[in-house]
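Handing you this structure, nothing more for now.
Removed: one protein chain of the complex. Kept in place: all other protein chains.
Showing chain A:
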Amino acid sequence: MRIFRTRRASGAVALALASALVLPACGSGGSNSDLELSDKPVTLRFTWWGSDARHERTQQVIDLFQKEHQNITVKGEFKDWNGYWESLATTVAANDAPDVIQMDELYLASYAERGALFDLATASKHLKTADFDPNALATGQVDGKQYAVPVGLTVYSMVVNTDLLAQYGAQLPDDSSWTWDDLKTIGDQISKASGGKVTGVQSWGFDAGGVNIWARQAGASLYDDTGNVVIPQDVLAGYWSYLADLAKTGIAPQPSVTIERASAGLDQSGTATNSSVFGTWWNTQLTSLTKASGQNLKLLKLPGEAQAKSPGAYYKPSMFWSVSSRSKYPAEAALFVDFLANSEAAANVLLTDRGVPANNKIRAMIASQLTETDKAAVAYLDSIKVGPAPRVTPNGASSIEAILKRHTEAVLFGRSTPDEAAAAFIKELQVEIDRA
């Protein structure tokens, strides 16, 4: 009956304990400055995140590239957004980073400032950027170096379901002048008319876009040029008060529903399931949303823009192409990025899957092939008045959306007041930046 009898037993316990430890890895530098193309066989690894549809399109583009460059093989490694960043961090740590990396604005500075990315300007012989708008191109620069080439552009927008709007007898608001209070009024009207079955607004507060817009409309910004958190506490508190009001008054769903939908992804959102009439989205998500919803959706300018101290809207690069600083084949990697960014053949396959192309020539070239909703997204992007883009997310702040989400949850459930949440958020984000 005695199970822990001997030294062996303590050994077993020690082993069970040992499994509590994680496995870390070390890596050290090593790069190649030869920027001539090799005529020997070269294998590039290329990683991206996205949906199945994107994987198929990307693989087609890889095939086209390989046909043109017989000695280069491109191996695709694709993942879901969530697993992508953990995996990228560990492969970089293990000195085994993929050569070509699909990069996001949140992480760009975190990788670039730590020396993990290759300065693409040094490979300008293979990678042309002449067809890009200089402002767009600048979004891929950190400390004056071109660590990334923007792929597509997006703008924050308010998506409205016009079918539901008509069903509940509400007028389409005039988006050239509407205010945040107008959104509350019309949202309330819909929630009441539907008896709560459909809510007027889908709550937001989980992405960096919403808070950026709010700060910019108040004449402030999330970060200053040196990368410190400078959003005033009362502005941020105002943001969370607004969201808390929406939930409390029934204009947005009750908090637990909001949180469940927010973590379930686009297909189960209030907009996609036709259970909320207004929702904030990036303009290029219109196509996926329309497909999921099956009803008529329209992009509206954000409320408050007409009264704002400075335009809230800005072009956000949907993603970037970048090359690992430890790539053995930077020339070939740059050549492949050139193909992704400038080739018409590639653009014909990719279309707007990665955002409205930031390459002006490509954007004009594919315009005629787009679906109705993609055309609407491009027209919206072209029609909107934008201010200068906010500073790139500073090194260390890549977890801002996780921090935002946590504080939004705390506010919605009444665990913190908007003011407490604002103070805690600012402090926490600044600590993360200082530590990096």
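One rule holds for everything that comes next: a residue touches a chain if its C-beta (ideal position, glycine included) is under 8 Å from a C-beta of that chain, and two chains touch if they have at least 3 such contacts; residues count from 1.
What we mean here is this: contacts and distances are computed from a predicted model.
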item	value
Chain not displayed: protein name in its UniProt record ("Ubiquinone biosynthesis protein UbiV", "ABC transporter permease", "1-deoxy-D-xylulose-5-phosphate synthase" or "YbdD/YjiX family protein")	"ABC transporter permease"
Given A:332, A:353 or A:409, the one touching the chain that is not displayed	A:409
Listed residues A:48, A:65 or A:111, member touching the removed chain	A:111
Per the touch definition above, residue among A:62, A:229, A:244 or A:259 touching the missing chain	A:259
Positions on chain A where the hidden chain makes contact	1-4, 13, 16-26, 28, 82, 85-86, 89-90, 92-93, 110-111, 114-116, 255-260, 263, 396, 398-399, 402, 405-406, 409-410, 413, 415, 432, 435-436
